[in-house]
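One chain of protein is taken out of this complex; the other chains stay put.
Just so it is clear, A and B label the chains in written order, and each chain counts residues from 1 on its own.
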Amino acid sequence: MSGKIVPTFTLAFTLNGGPVRVETSPGRRVLDLLREDLGLTAAKEGCGSGECGACAILVDGAAKLSCLMLAVQLEGREVVTAEGLGTAENPHPIQAAFVENGAVQCGYCTPGMTIATAEFLAHTPDPDRGQVREAISGNLCRCTGYVKIVDAVLAAAKAAPGESS
Amino acid sequence: MKPSSPNQPDFSFRHADTLSKAVGAERYSTDFTPPGCLWAGAKRAGVPHARITAVHVGEALAVDGVKTVLTGADVPGSNLQGIVHKDQPVLAVDTVRHAGDAVALVLAESREALAEALSRIRLEYEPLPGVFEPELALAAEAPLVHPGREGGNLLARGLVDKGDARAAMRGCDVVVEGEFETPMQEHVFLEPPNGTARLTATNGLETVVSTQAPFRDRFEIAHALGLDPMRIRVRAPYLGGGFGGKDGATVQCLLALAALHAGGRWVKMVWSREETFLAGYKRHAARVRIRLGASSSGALQALDSVMYFDSGPYAHLGVEIMALGLEHAGGPYMIPHTRAEGFCVYTNNPVGGAFRGFGVVQASFALERSLDALAARLGMDPAELRLMNALRTGEANCAGVAMESPTGVRECLEAVMAHPVWAGRHTWKEAAPPFKRRGVGIAASCNAMGYGRGLPDAAAAKLELTRTGTFRIFNSVADMGQGNAAAFVQLAASALNQDSSLFEVVQPDTRLCPPAGSSSASRTTYTFGNALLRACEAMREKLKARAALALLVDEPSRLRLAPGVVADEATGRSIPLALLGNMLQRDDRICVDQYVMPVVENPPDTGKAFRLGFPHRFFSHGACVCALEADELTGQVELVECVTAVECGRVLSARGVEQQVHGAAAQGAGLVLMENLAHQDGRILAGDLSTYLIPTSRDLPDLEWLAVDGDEPTGPHGVKGMGEVGIHGPAPAVAQALEDAVGLSINRIPVDPMDVLRALRSNKA
Partner (left out) sequence: MSRNARCPGSLDELWPLLEEGVTIMAGGTDLLVRRRGQVPAPVACLERIESLRGVRVHEGFISLGACETHASLLRHALVRERLPVLAGALQVLGSPLIRNMGTIGGNIVSASPAGDTLAPLYALDAQLELVSKWGARRVPLAGFIHGPGRTGLKPGEVLAAVLVPPPEPSALQHFEKVGRRKALAIAVVSLAAVILTDGEGVVLDARLALGSVGPTVARCPKAEALLAGRRLDREALLAVGEAMRSEIAPIDDLRASAAYRREVAGNLLLRLAS
């Protein structure tokens, strides 16, 4: 059987505001890099094929699917995961709005939803319900029927006018 | 909604778990990846029915990083899983009975090595003819799924009846009949089935699993692998969704088997989404034939129905699901004479199993469509027909059980009928934009709570006062997102008159928590909640008695719990809980109590085939109005409004009820609008999320919920369970609305846009 020596390289990028250097295979899935090598488990795997959005992260401010990205693509980029938006002690206004509006049930989709929301509100500070539904349409939720998620995004927009991540 | 008395818990709090979930800090089972763990994965059959002639594992074993490859011969114990009926091998031995059967199990050092090894296992088969249609599977010459089994492919037949339906049918002024089909449905919980396991130094088995039934899992694993259940520890962190799909064997036994061969290392197993489609169980596809008779005034007289449930090759909870289907054949209506016969049948299709609405979805769609046909025949308003036949408290349902518990279907119907979507439907329909046809439909439903007779619907609750004066609730019922853990905090905080911030919740852990039933059957808050309230009562009495020692009070009954203290109002003195916590030894700081749900006291003489889970005493009720637009050019159907009223006893947490109704209605809407688990000859054709479609945020309207207040005297603060009832409305309401909009009468779901176009064409001609 072929010896599986996967070549590695030193990947350097900014993660949640701080510099990161990590030895990894350039072809490693970003989702695995974050969750298993760097211990950041907010981004979740729901499908591995871009159909659910649970793995969303911000890369240079754009919400992307970390299950369809390779480590080498992160070189020099600025990456934000849901952990980088806020913490339980100091949640981001979007995260707080999700909690306060009952938008979290099982919560597995929530980090991805908040990431998609963060990019959306940065571009669209005063959205209507239709725009919000469009903005989160790549993030599946099986628990909520989306109503309270839409409420939460609108509440976050009101809570932090003009604020972007 | 404000709590109606000071003793009522305040549920308008900030959930601790929702915050940790929102910031990405909560650790689900799948987030637990111990450093250096092994990875386990199953080789799936890929064919629906075959004799295994060889399993070639040599090439897989040769892959770098592969630790071992196991086959059916390596399974100790019975090698049989199953909640009630043990018929599903952990690893197939001689035969595969559906395409998702596990045939071999690989342990590897990395996911990459695992994937490589799985691709290098070669299976040799001798194909066997399969059966893929329940009624055909019952034919005398049909191939057998379990050769030699008494009863052949008939897993179970059941009959639930009352009066003499067939005689009464002959006396009816109007009789309608029809045949209805509901499809398999995939749960699509977002967290796939997964877990980790290891052997401990003392030869125990420790597991962390995304499961709805941690206590039962121990016995399943032990039975299948020949282990001592008391040496198995199962922990169930918050689940990333369940909906019934994690109420039974997914990874548990495979993972435990892997751990037995891992030399004490942790083993992790995560199913891919595709594997979940292939191997996970589904809502049973069902076919229902109904004859429904009424008087000319619309009073229902007789119901005669036959249901076929496709169990796939294994029983799972198929018999119990069919029992519930038959018990709900007559819905929330008063029908004097009823007969519901059911057949649960083995096939080589994917495995049928538990899913929110458990047999009731299937029965409800058929009955509601039949009511629509009856309304049309009688020239009656479909809402009025339902209202005039709505079951009242004290009347007997179709199983002959008199409804002792307050029964609110009438109030639910009245609530949705008063809503502008129903009341204003004529004006709204006339205002349809170009190329659109509008329609509005209504439906009612009920859903039983709890396990029913035959097994105790029980929970034990443990509550600890910590040494620092805070409280720890040992939650024994997994929280799959329905918020029960947070609800328990509020129940306890209210009962003990403490701030909710003083409480922490230990998630289900069979080593730390006393046993309870599964997170299912709309039972969680009712049963564990009642147990917890009893434990709180014991804690309150204990704290007063112990405080009395310190406060030198000879009548502990005059002491009161106040935030952070036990207080003596007579003297103005008090003792902090922290002091009490520090004073008591650990055993004395713990209270455990339990609750068993009451059952029907004099069950009717029917449904004898069902040892377990029949009949039920408590039901929640619902009604639903849906408004839709159908496109004349494409036949596409858009759900524009969906309003659901639910009666589930007292509404303690408006938000909690609303969340469950929204989620259930969304799944019901998906079922009728788009969810199509297409399969052919036992193979799933829509086996991933690009082909099996569930609603996105753009496919659903702002779902609405209407509160109908009730009261269930036995419930914790008057509540009944309601996690399921909201799923039943959208399918029949959309079907009726479609008939209203374009004249299309559907008897199977989901809606096919081609049928909408055909109806438009024929109605124009």
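FYI, a contact is a pair of C-beta atoms (placed from the backbone, for glycine too) under 8 Å apart; a residue touches a chain by one contact, two chains touch by 3 or more.
Computed from a predicted model, the values in this text were never measured in an experiment.
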From A:63, A:79, A:94 or A:109, the answer for touching the chain not displayed is A:63
Of B:122, B:511, B:558 or B:698, which residue touches the hidden chain?
B:698
If I consider the whole complex, including the chain that's not displayed, which of B:116, B:658 or B:740 touches that chain?
B:116
Where the unshown chain meets subunit B, residue by residue
112, 115-116, 272, 274, 435, 633-636, 673-674, 678, 685-686, 690-691, 693, 695-699, 753-754, 757
Touching residues (missing chain, whole complex) on subunit A
5-7, 9, 25-27, 48-51, 53, 56, 62-65, 67-73, 75, 116, 119-120, 134-140
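Definition applied: only the chains that are shown with their structure count from here on.
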Listed in rising order, subunit B residues that touch subunit A in their complex are 14-15, 17-28, 30-31, 33, 59, 62-65, 111-113, 116, 187-192, 238-243, 270, 272-273, 480-483, 655, 658-659, 662-663, 665-667, 669, 688-690, 694, 696-698, 700, 702-703
Quick one: which bits of subunit A touch subunit B in the complex? Just the residue numbers, please.
1-4, 6, 32, 35-36, 40-49, 51-52, 54, 81-83, 85-88, 91-92, 95-96, 98-100, 102, 104-111, 114, 129, 132-134, 136-150
